[in-house]
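Only a single protein chain was left out; the remaining protein chains are all shown in position.
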Amino acid sequence: MNQQNADIETRPTHKHERTPGEPVNRNEDANHELSVRVRDLKLWYGNNQALKNINIDIYQKNVTALIGPSGCGKSTFLRCLNRMNDLIRSVRIQGLIEMDGRDVNDAKMDEVALRRRVGMVFQKPNPFPKSIYENIAYAPRMHDLVSRKAEQDELVERALRDAGLWNEVKDKLQEPGTSLSGGQQQRLCIARAIAVKPDVILMDEPTSALDPISTATIEDLMDKLKKQFTIVTVTHNMQQAARVADYTAFFHLGELIEYNDTRMMFSNPHTKKAEDYITGRYG
Amino acid sequence: MQTNQIFLLFCGVLLALGLAAFFMARAKATRTRASGTAMYAQPDQYAWFSVLTTAGPAVLVGVVGAFVMLLVGAEIPTPYLLSGSLVIAAVGLLFGMRQVRPDFHARQAIEKVIQVILATAAMVSILTTLGILISIVFEAIRFFQIQSFWDFITGTTWDPGASFLAAAGRADEAGSAAQFGSIPLFAGTFLITLIAMLVAIPVGLFAAIYMAEFAPDRIRTLAKPVLEVLAGIPTVVYGFFAAITVAPIVVDIAGWLGLEASYSNALAPGLVMGIMIIPFISSLSDDVITAVPDSMRQGSLALGMTKAETIKSVVLPASLPGIISASLLAVSRALGETMIVVMAAGMRPNLTANPLEDMTTVTVRIVAALTGDQEFESAETLSAFALGLVLFVVTLALNMVSVIMIRRFREKYRSNNL
């Protein structure tokens, strides 16, 4: 903390009084309607504290990238946002994650309802062992988003088009989702997530299992999707964060060290630790 | 007793020769080494090699001789055979001693022999299958020489009653000819199997779902051994339970409902067989359900699915091949199950769909045919092998299909973990 305070004194500071979760610098092109507000978030795996006092404001219709060396808590943090950590028994969480005026961790919050509004794309593409069509139609049907077959067809087509996959698969919708290539599978998973019309899409290193060409496709897709959705992505690849994100948050050993406009983060980081990481001194 | 003593003597001499080979070869090798000559192998390895050359061929000759006597019926007097093999042992000993030379690879020779022995052991399982096949097929062929295959497959009356008279050459004394129509037996077998599956598959599958998806670790570690105990109970015990406890309960309940049930009704063995098979289904299903990668579940939950929806539309479809495979194995087990039906089902071949009546099964008739006092040559005795053949073919087919399905399941999830 001392290090951080020292840094703040030596570098250009904020123009106005900052709330704890605000980024150091604002990206003036970006939307600043609040999507998720996180205050004093702490998380333990058993006795092991994995997240320490996280404060962050995530803005709507932006791409926010979470970066940091492995084991820094970025994925754990991401999974707090749709309570995927509930699946691990030994996890204990304190603090506030607020969305749409509600505390996500509140006992009255239904985690299923939360996950409808906060979708997720995983590191490894995980299409269901069903047809391409069913992979997408399954969730909207369960959620009663569609009632007629025609509506369902339309929704599947729109989701696939939005995910940039339609032209590749329109002739083989009944083939199993697992028959696609890795990059196509991941776009299928994105299409599956956007088909239920969430507010936020969490992406947990979505391109780490893919080849460079598929990665570029997915990055383009993220750029397009942010017009409709709030995207929070974890990446181990700093160039990717620099390319796709409006805001970047740097995590280290369970702490959020710096949250900043992406351009500022990579050109003129506010903290020493972030600078060292970005310039490749460790990580 | 005479042969026993000769045999003991043979073993004793062979053992002595073996020991002699070991110590002489080792002494020779040690001497050679002490004289400063470099050898390819250790003295112990030369020693073991000599033991092998001494005992191996001798035992082989003995065994081959015994087989020749049994198969060809050639009369080789035992003392000659055994003394012949002892002579061979002595020759082997001399050969082994001569091989104690610096340039001989004793270790490699031993290991080659060991490998041959291991491969021979592996052939035993093939021989077992062949043995089952041969023993069943040959007797079954003899049965079909007496009885028409077509009648066996399509006949609806199983009445072997008088067949022993025919075997004794007094066929004309029999009031009516024996009939071997197997349909009632198979009908009984399938009905009891069906009842068992109706109990075992739902209970076993749901128990597996609970254990794999819902149960806290504590209950899981408690429930697994409980199910293992259920699986370890001998079938004869289940048979007793079915006959003494369950059958009267079935009769009482049926009576209370105004139905008439036989004390050897098909329902009791069916239910108990179902209980017996529950742990079988649940542990195999538990294995396949837990083998479905967690990423599948998370993918579904992240779409806002409830746990049950995830299980129903993602986990179960993914593990379906494994579950079907487990069920097929269970069916094969139920078809071949013997003790429960022998003790609790009837003896009377009865072609009916009413599970409250008594009816018999294939395995019951096999046991009945082979435990009576018939001549081995009688049609009834031989019919057991014909029934056994059908049982073997059906269960083999079920096992094969099940193995193929489970292999598909495994391959699918290996390839999916990119």
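Read from first to last, the chains carry the letters A and B; within each, the first residue is number 1.
In the analysis below, a residue touches a chain if its C-beta (ideal position, glycine included) is under 8 Å from a C-beta of that chain, and two chains touch if they have at least 3 such contacts.
One rule holds for everything that comes next: contacts and distances are computed from a predicted model.
Asks: Pick from "Siroheme decarboxylase NirG subunit", "Cell division protein", "Phosphate transport system permease protein PstA" or "NAD(P)-dependent iron-only hydrogenase catalytic subunit" the UniProt protein name of the chain that isn't shown here.
Replies: Going by UniProt, the chain not displayed is called "Phosphate transport system permease protein PstA".
Asks: Would you indicate which residue among B:L15, B:V63, B:I153 or B:V229 is in contact with the undisplayed chain?
Replies: Hidden-chain contact among the options goes to B:V229.
Asks: Out of B:I117, B:I153, B:L198 or B:I253, which touches the unshown chain?
Replies: Once the missing chain is taken into account, the touching residue is B:I117.
Asks: Considering the complete complex, identify which of B:V59, B:A254, B:A291 or B:L370 is in touch with the unshown chain.
Replies: The missing chain is touched by B:L370.
Asks: Could you please point out the chain A residues that touch the chain left off the display?
Replies: Those residues of chain A that touch the unshown chain are 100, 102, 109-110, 112-114, 116-117, 142-144, 197-199.
Asks: What chain B residues would touch the chain not displayed?
Replies: Per the touch rule, chain B residues meeting the hidden chain are 70, 107-108, 110-111, 114-115, 117-119, 121-126, 128-129, 131-132, 134-136, 138-139, 202-207, 209-211, 213-215, 223, 225-230, 232-237, 239-241, 243-245, 275, 278-279, 282, 304, 306-309, 311-312, 329, 332-333, 335-339, 342-343, 363, 366-367, 370-371, 376, 384-385, 388, 391-392, 395-396, 399-400, 403.
Convention: only the chains that are shown with their structure count from here on.
Asks: Please compute the C-alpha centroid of chain A, do the same for chain B, then give the distance between them in whole Å.
Replies: Here chain A and chain B have centroids separated by 55 Å.
Asks: Report the residues of chain A in contact with chain B in the complex, numbered from low to high.
Replies: It is residues 82, 84, 87, 89, 112-117, 119-120, 122, 124-130, 138-139, 142-143, 178, 182, 189, 192-193, 196, 202, 209 of chain A that touch chain B.
Asks: Write out the stretch or stretches of chain B touching chain A in their complex.
Replies: Touching chain A: residues 217, 293, 295-306, 309, 313-314, 317-318, 412, 415-418 of chain B.
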